[in-house]
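Let me begin by handing over the structure; questions about it come next.
For this depiction, one protein chain was excluded, whereas all remaining protein chains were kept in their positions.
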Amino acid sequence: MASIEVGILGATGQVGQQFVALLTHHPWFRVAWLGASERSAGKPYREATAWRLPALLTDSVGRLKVQAAAPAGAPKLVFSGLDSSVAGDIEAAFAQAGHIVVSNSRNYRMEATVPLLIPEVNADHLALLAAQGAATGWKGRIVTNPNCAVVVLAMALAPLRQFGLKKTMITTLQAISGAGYPGVPSWDILGNVIPFIGGGEEEKIETETNKILGAVKSGRVENHPVTVSAAVTRVPVHNGHTGSIAVALEQQPDLDTIIDAWNSFRGKPQELGLPSAPPQPIVYLTEQNRPQPALDANRDDGMTVTVGRLRRCPVLGYKFAALGHNTIRGAAGAAILNAELMHREGLL
Amino acid sequence: MASIEVGILGATGQVGQQFVALLTHHPWFRVAWLGASERSAGKPYREATAWRLPALLTDSVGRLKVQAAAPAGAPKLVFSGLDSSVAGDIEAAFAQAGHIVVSNSRNYRMEATVPLLIPEVNADHLALLAAQGAATGWKGRIVTNPNCAVVVLAMALAPLRQFGLKKTMITTLQAISGAGYPGVPSWDILGNVIPFIGGGEEEKIETETNKILGAVKSGRVENHPVTVSAAVTRVPVHNGHTGSIAVALEQQPDLDTIIDAWNSFRGKPQELGLPSAPPQPIVYLTEQNRPQPALDANRDDGMTVTVGRLRRCPVLGYKFAALGHNTIRGAAGAAILNAELMHREGLL
Amino acid sequence: MASIEVGILGATGQVGQQFVALLTHHPWFRVAWLGASERSAGKPYREATAWRLPALLTDSVGRLKVQAAAPAGAPKLVFSGLDSSVAGDIEAAFAQAGHIVVSNSRNYRMEATVPLLIPEVNADHLALLAAQGAATGWKGRIVTNPNCAVVVLAMALAPLRQFGLKKTMITTLQAISGAGYPGVPSWDILGNVIPFIGGGEEEKIETETNKILGAVKSGRVENHPVTVSAAVTRVPVHNGHTGSIAVALEQQPDLDTIIDAWNSFRGKPQELGLPSAPPQPIVYLTEQNRPQPALDANRDDGMTVTVGRLRRCPVLGYKFAALGHNTIRGAAGAAILNAELMHREGLL
Partner (left out) sequence: MASIEVGILGATGQVGQQFVALLTHHPWFRVAWLGASERSAGKPYREATAWRLPALLTDSVGRLKVQAAAPAGAPKLVFSGLDSSVAGDIEAAFAQAGHIVVSNSRNYRMEATVPLLIPEVNADHLALLAAQGAATGWKGRIVTNPNCAVVVLAMALAPLRQFGLKKTMITTLQAISGAGYPGVPSWDILGNVIPFIGGGEEEKIETETNKILGAVKSGRVENHPVTVSAAVTRVPVHNGHTGSIAVALEQQPDLDTIIDAWNSFRGKPQELGLPSAPPQPIVYLTEQNRPQPALDANRDDGMTVTVGRLRRCPVLGYKFAALGHNTIRGAAGAAILNAELMHREGLL
């Protein structure tokens, strides 16, 4: 029986709905509080949000009265799917008031004492929290997960660090759900691709990756030195960001060695048996035309990153395709896994 | 009044229909002969093909009786949109019989005495034809245009040769029309992307580009030494192949210098005022979210390559997006422009 | 040389852009004035609008400074693509000030002295204008065209009035451009259909049709008595509203007679040779799987309505499919044809 009450900030948005859907049958966490804009406050959640997911909205959450996005009355653990335009102040207010904010927003990701977490990759970054209170004056804490495209890249690269990651280039083909709701107008994307995503998407990929893959030394993250170049595109896909990725490595492992590194990759979530942990976080698909968002994004409830088509690259050495579910592994599911890890580590 | 009779091999296919559509109002060439498989032979074209283009099929062509794909009775100039599984033998038979075969098929593109032509880029490669007869024993000649994805890359790179092209990487987002008809099943591509295209698509990009950008020396092409790495994907777009491209150059021109090189690029077709020549073969779009297939692929009747988003690349130096209409600039229109050039050069 | 200056109200919207595109090479009308919201006023049109059509925006219009939507300084003839939420007051202000407002908005369509015009169908409804001044106090006049789905139905039914139209049912499959911009979020419509369109779409179809098909008697329209039932759906199509239509007729003509009635249907625009008039306003397609928006919506620059699949209906007698381009024949092109008719009738 789920006994830990949690709140959701930005509950009526695209990521907020995904939080609700994923937490509906969660064994530990129970949605007890929903925060959104003033416009929604006071309404039952079912009225305040236009539910847009195939998963059914349960009555127990549908009847919850939406609150303004202020700390009073919220549970200690709060997930945030807030838009970055407002997340900065609101999340700080919650942290100030003693809440643990497990956030999907970008605002604090690059702060020195804020973990930018992928539990399979850098669970030890939680050590940054020790210094967060002193650095910020917050009674509570903020923990973040990466940008939805970064997760795919960082997870695919993590097992390759052992071979000496030097450079990587990624061209993304990103799903429309990554833009939130209403997000991309259908006129713009139906039967089309757009070689641009606003909000500094490429810059995020080129900076967050280094922090995530970095090591904690003396209480701070030493960024991984890999050089990252990103080119982003939007494609008419509902869910699932695909990356066409090339890497330069110091060593020259053969292809099977790399595939083994991916398939055997495990982390803290698997070791601890966290509820949202996929059994095998990275799965290499042997079919020559995979991964594909329509077939593979939902694998293991959307928490597995799939990789395929590893081959030699005449320019950088290796190239391959990778895919992850952007609103689950790249957003709400990522944050929930972060909170599960924190719970088991005694940090809630 | 169009006075040069032409034939179309593979007239009922996707590229064949595009040939018919583009030649309908051509000032020089008049469709007088249509060749297809035995199954279609003897039927009026309108019955033999399921016309699938928005452009109307005229009665004069619609009533033409389709012929078997054999040289007897065909005009001297023949365009070929044949599938590569049959193009090898048939095109050779036509060349043998004295025809000029202007082909979109891949079969002879890499032959030493067969020009692989983009008239703006390498019109001088027509010089290869002098030796073709001796090398092959053909009375006629075969001239080819590149793979539909290669055209976009090669045209975007051509004006950069002056800066010392060293390496390039491209991830393509290719339209479904590139697969012919029936081509990609809708089940596979609707709301999806596929990180693979059969038929050696990546290998074609990685080899044809070097020949196209090469120089003719002593009657043969000396390949350009640029290293090319390609990763291809299929996207749910009707027409227009997009490339996310990065390049390493020997020189370090500033961005405006590169943009000028693209915008001021002209070639033989513009100099000669060929009927299908776009006024400006490469157009740099300044909007940050362009080029897009739905908006830009048809520019100047589909013969212009559009480029955008030039910016620094931390790994290779420069990156940008490029787009071309795959069945026009990358197939039927390319072949027609080749024939126009040959006509004006006295080679028909 | 286009010598009649025209203005466009709502110039930055979806229909406004279509007005600009269609008027770019118009032989009579020249865009001299663009009106939009306060937010856009003062900016060059190219900056004020995010141009979203494949047709290129010319510099002459792109540099025009957008004006607030007030009559001062506007040409006498003004096209309106205003959203209905604001069209009521603004159009009245322009009419009050002596302008001829040729409007695509729904606000005045059902007014007794406002023509709801399809020039091929009811050009004589212009007679309503005689009484409009007295009824409204306006110095100028307002003329309207129908809702974008109504045009398809009303044109398909017009030639059937001779057989005694009794009842009709239509299920529409409407394109996303009908919702304006940003309009339908891609999340909602990609790979989906929505059995609803807001703004009273079904009611409009069920009332406008009767006025359009009615006859002017003693200076007012006597509605046609046909009973209309509409069910609307939104589909992931860029342009082109399809209708699945059934009709009950008093007479029982055979199918060829009905097809002849459609194919031979002509009206004032054809008689007068108006610039935007399609040569044959209704074209019956004999292929069993037509009309289709992707292939047929742009026929004759989007001004032709295509019909197909006429067959017996066990319930009402006859059924068929019909298609029209919703932002051209159903909006901007319709209004331009109205203005052309008025010009030739000496009403401008």
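A, B and C are the chain letters, set down in written order, and residue numbers restart from 1 in every chain.
Here is the rule we use: a contact is a pair of C-beta atoms (placed from the backbone, for glycine too) under 8 Å apart; a residue touches a chain by one contact, two chains touch by 3 or more.
From a predicted model like this one, the values you see are computed outputs, not experimental measurements.
Asker: Touching the left-out chain: which of C:168, C:276, C:304 or C:326?
Answerer: For the chain that is not drawn, the touching residue is C:168.
Asker: Among A:190, A:213 or A:277, single out the residue that touches the unshown chain.
Answerer: A:190
Asker: Which of these, C:50, C:112, C:135 or C:193, touches the one chain of the complex that we don't see?
Answerer: Reading the full complex, the residue touching the unseen chain is C:193.
Asker: Which of B:177, B:209, B:304 or B:338 sits in contact with the chain that's absent?
Answerer: B:177
Asker: Please identify, in ascending order, the residues of chain C that touch the omitted chain?
Answerer: That gives, for chain C, the contact residues 167-169, 171, 173, 190-196, 206, 227-229, 231, 233, 235-238, 242, 244, 246, 288-295, 308-309, 313-316, 319, 321.
Asker: Spell out the interface residues on chain A facing the chain that's missing from view.
Answerer: That gives, for chain A, the contact residues 52-54, 56, 190-191, 238, 294-296, 298-299.
Asker: Kindly note down the residues of chain B that lie in touch with the hidden chain.
Answerer: Residues in contact with the chain left out: 14, 52, 176-177, 181-191, 236, 238.
Just so it is clear, only the chains that are shown with their structure count from here on.
Asker: In whole angstrom, what separates the CA-based centres of chain A and chain C?
Answerer: A distance of 47 Å separates the two centres.
Asker: Could you please state the distance in Å, as a whole number, between where the Cα atoms of chain B are centred and where those of chain C are centred?
Answerer: 40
Asker: Which chain C residues sit where two or more other chains touch them?
Answerer: 52, 190-191, 238
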